[in-house]
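Excluded from the complex is one protein chain; the other protein chains are retained at their positions.
Up next is subunit A:
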Amino acid sequence: MLKKRIIGCLIVRDGIVVQSINFRSYLPVGRPKIAVEYLNRWSIDEIAVLDITAGRNGDGPNVRLVKEVSDRCFVPLTAGGGIRSLRHVEMLIQGGADKISVNTAALETPELITEVANAFGSQSVIVSIDAVSDGRGGHRVWSFRERRALDATPVEHARRAEGRGAGEILLNSVDRDGSKAGYDIGLVGELASKVGIPVIALGGAGHPRHFAEVFQKTAAAAAAAANYFHFTEHSVITTKSFLERDGLGVRLDGEVNYQDSGFARTGRIRKKDDLVLDELRFVPVEPDEL
């Protein structure tokens, strides 16, 4: 069986990685280059750099950003934000992106999905969908540009995108964004059961059990998080270690794997037993060559 993927999303606003909360407030984290360097170091499976201010003034995607981060990125790199044409996609792929993610363009000029799939293959096209609760147990597609809910449901939109040649769906929840309340299992579960292409869940991660939950209860192929990976040392590795413990297959092949560590209820690393720590004083540790 395919391993589940853990994807780090870097939300970039005016050149700076930010935490996004409820699609409304943004906290400054730092430089994209350093965020990419450390996600790599922490055993991330893929990275998506999503520039939410690119294309704002009618200019194209942030190619410079992709160039700047791609030489430090040793895992598949997805670029998103401001993509309106095949030419934009070419520029990003030449700049070092392995895949591109389209959101607004998939709503406004959906034929672009097919053009990109024909030119670079379906595996290079992620259609990103922002879903918002309709207040009656269902969801609607949220337009980031118009800042409003559209008539289409995420399932309808995703199926059309699949029909046009999209390779994956990145499904984000506006309501869960930055909430730490866990993924919207109902939303992800329904959509993943109704499309044939891989679905990446995003929005709400705040505890390693949220990742476990989305894999146990839905057919999501990958779970992505943005804010959550900024909070702790080795955050991706500790999350994967937690998932392995739950019997979920993830890639955890580095020297550092936290397999001897436990977890507190908060999801953070638990202190080792006093006797273990005492004994460690006499055990040489081989440095990991990075």
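Throughout what follows, contacts are C-beta pairs under 8 Å (C-beta built on N, C-alpha and C of every residue); 3 or more make two chains touch, one makes a residue touch a chain; residues count from 1.
Convention: contacts and distances are computed from a predicted model.
Student: Which listed name, "N-acetyl sugar amidotransferase", "4Fe-4S ferredoxin-type domain-containing protein", "Carbohydrate ABC transporter substrate-binding protein (CUT1 family)" or "Cytochrome c oxidase subunit 2", is the one UniProt assigns to the chain that has been left out?
Tutor: UniProt lists the chain left out of the view as "N-acetyl sugar amidotransferase".
Student: Pick out which of A:59, A:146 or A:278 touches the chain that's been left out of the picture.
Tutor: Answer from the full complex: A:278 touches the omitted chain.
Student: May I ask you to list the residues on subunit A that touch the chain which is not drawn?
Tutor: 13-14, 16, 18-19, 21, 25-31, 34-35, 37-38, 41, 180, 227, 230-234, 237, 255-258, 260-261, 264, 266, 268-272, 274, 277-278, 280-281, 285-288, 290
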